[in-house]
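Here is the structure we will look at, set down as structure tokens.
A protein chain is absent from this complex, but the other protein chains hold their places.
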Amino acid sequence: MLLEYAAIAAFIFVTILVGFIAIILGMLFGPKKSTDVKAMPYESGMNPIGPGTRRMPVRFYLIAVLFILFDIETVFLLPWAIVFRKLGVFGLVEMAVFIAILLVGYIYAWKKGALEWD
Amino acid sequence: MTQSDLITILPLLALVVWACALLLVDLFIPKGRKGWTALLAAAGLALTMGLTLAQAGREASGFGGMLRLDGFSTFLNVLFLGSGLLGVAVAYGYLKRMDLERGEFYSLLLFSITGMMLMAQAADLIVIFLALELLSIPLYVLAAFARPRADSEEAGLKYFLLGAFSTGFVVYGITLVFGATGTTSLAKIVEVLAAGSLGTGSLLLTIGAALILVGFSFKVAAVPFHMWTPDVYQGAPTPVTAFMSVGAKAAGFAALMRIFVMAFPSLSADLTPVLWALAALTMFIGNIIAISQTNIKRMLAYSSIAHAGYILMALVAYGNPAVAADSVASALFYLVAYAVTSFGAWSVVMSLEKPDAKGLEINDFAGLGRRNPLLAAAMTIFMLSFTGMPPTLGLVGKFFLFRTAIEGGFIGLAIIGVLTSLISAYYYLRVVVTMYMREGEPQAEGEYWLTFTTVVTALATVVLQFLPAALFALAAGAVLK
Partner (left out) sequence: MSIPLSWYLILAAALFAIGLFGVLSRRNAIAILLGVELMLNAVNINLAAFWRYLDPAQMAGQAFAVIVFAVAAAEVAVGLALIISVYRRRKTVVADEIDLMKW
């Protein structure tokens, strides 16, 4: 009953096989000369600037954490938007309450200076 | 939202709104004046307590049966709010003294209590999951509240990692139960199980129930899922530890009782032996390891593990319909006894604690009997109550627990309970001996609210034992239907 998927399985198998063959051929027959340029980190063709393990200001993490929170909460907006007309005023009030709660967190983060860059 | 919905969540709603408002108001209270935040938090808790008490005796169910208001939830909500009030009382002076005065403490405390109340009222697995997270996440932050003190941060991280881990178990178990029965409502699960014919689903159901049990065993710190407890209890700021040892444990047991007594009585044949082993192991290991502790916070942590075992002992008999009501009632009764005693003991610990986690060795209690007879007497009462000796509430609580175990036919377990209580006498009484028999010059903190808490809990521990019938009747009225 799963025969329809056989083609996909074969496709995946062949893809992986081709990948392996390419790598193995390269390993077997390719010349192995290491130069400084080759050992450089790849940065889209530009010359790399500074060491690879540069320190980031911790503010990036702070902003990222805040982003995760506010980003994920929008997931509740999507189903609400779809049935918005059916829910009517009740849904609108409900969503206003939800946003108000998020807003409390936002005001808190703002007043605490979590959104300041300096 | 219907009227019934509103009645069901009124206290909860009040507390949520209050907590959100407190978070914002605190932003405008200048540093050094955080006493106002504490006062406002206490006012919010008192208001919610008033609403809860005004609803006592009422029964309602809201949001399509997802939330309930009944004797069980009222009883536990009063316990949570009471421990919240005591928590604010002991935290106020402590935060000031340890230079930790940040207003978020109180908002987080209120949010955590909201989660606990939601747990007590939940009648649906989704709500139980939500409540579990709502009560845990603020506690993770609170455990790390003494930042930048390294041991507190470490406690927060450990509590978070193991808490999130255990949540994974709970929620995976919930999905399996949902898959087996097709519903997350506890009442409907009972109907589906009564109708029978689950087929292969019954295996899913049993695995799901077992996973839920594992997850909540982490929360209530039952052996072998207790590893986090001593580290977290030691590292967290002491008011948080006190609140956690009472509130989080009670909430964990609330969920266990709701889920197992309400929805899974039919699984008792599979689960009773597991619960039996959990209870026996927890009592035994908790008490044995506590003996070798020299730090009072760690000792009380192991004592808290051991007490989880005693409460589990009452729940072992949950599947027997003749005893189920008694088993819930005696567990609730013991939770109250434990809450009062534990809060008192922690408040004494706080009186002696010095900045940078000094003054927490049991040896630091030497000479307290002479230097500060009031504190020493109170600590003696709490230690006696933990052991289960007269004249304290702990004795009455243990009596009910053992009676339930014996009524349920678990005489072996009751014997283990008595034996481990005898073992525990050794390390509890060692504290008393240290206080009265050894020389030392401990400096106790005489802050008003802290002393107040110590005195109130000590009095409650002694006085409440004279009216066990009244308290037990309240607990018995709280039984799940």
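Chains here go by letter, A and B, matching the order in which they are written, and residues are numbered from 1 within each.
The definition used in the following text is that a contact is a pair of C-beta atoms (placed from the backbone, for glycine too) under 8 Å apart; a residue touches a chain by one contact, two chains touch by 3 or more.
Source: prediction; values computed, not measured.
Engineer: Out of B:V141, B:M283 or B:M383, which residue would touch the omitted chain in the full complex?
Structural biologist: B:V141
Engineer: One chain isn't shown here. Among B:F165, B:Y426, B:Y448 or B:F466, which residue touches it?
Structural biologist: For the chain that is not drawn, the touching residue is B:F165.
Engineer: Quick one: say which of B:I289, B:L401 or B:V479 touches the chain that got left out.
Structural biologist: With B:I289, B:L401 or B:V479 as choices, the missing chain is touched by B:I289.
Engineer: Of the residues listed, B:I7, B:A21 or B:L157, which one is in contact with the missing chain?
Structural biologist: Residue touching the chain left out of view: B:L157.
Engineer: Looking at B:G44, B:G62 or B:G235, which residue reaches the missing chain?
Structural biologist: Checking the options B:G44, B:G62 or B:G235, the one contacting the hidden chain is B:G235.
Engineer: List the chain B residues touching the unshown chain?
Structural biologist: Per the touch rule, chain B residues meeting the hidden chain are 126, 129-130, 133, 137, 140-141, 144, 147-148, 150-151, 153-158, 160-161, 164-165, 167-169, 171-172, 175-176, 178-179, 182-184, 230-231, 234-235, 289, 298.
Engineer: At which residues does chain A meet the chain that is not included here?
Structural biologist: Touching the missing chain: residues 1-2, 4, 58, 61, 64-66, 68-69, 71-73, 75-76, 79.
The criterion applied here is as follows: only the chains that are shown with their structure count from here on.
Engineer: Counting in whole Å, what is the centre-to-centre distance of chain A and chain B, each centre being its mean C-alpha position?
Structural biologist: Inter-chain centre distance comes to 39 Å.
Engineer: Touching residues of chain A toward chain B in the complex: what are they?
Structural biologist: 90, 101, 104, 107-108, 111-112
Engineer: Given the complex with chain A, which residues does chain B contribute to the contact?
Structural biologist: Spelled out, the residues of chain B in touch with chain A are 1, 20, 23-24, 27.
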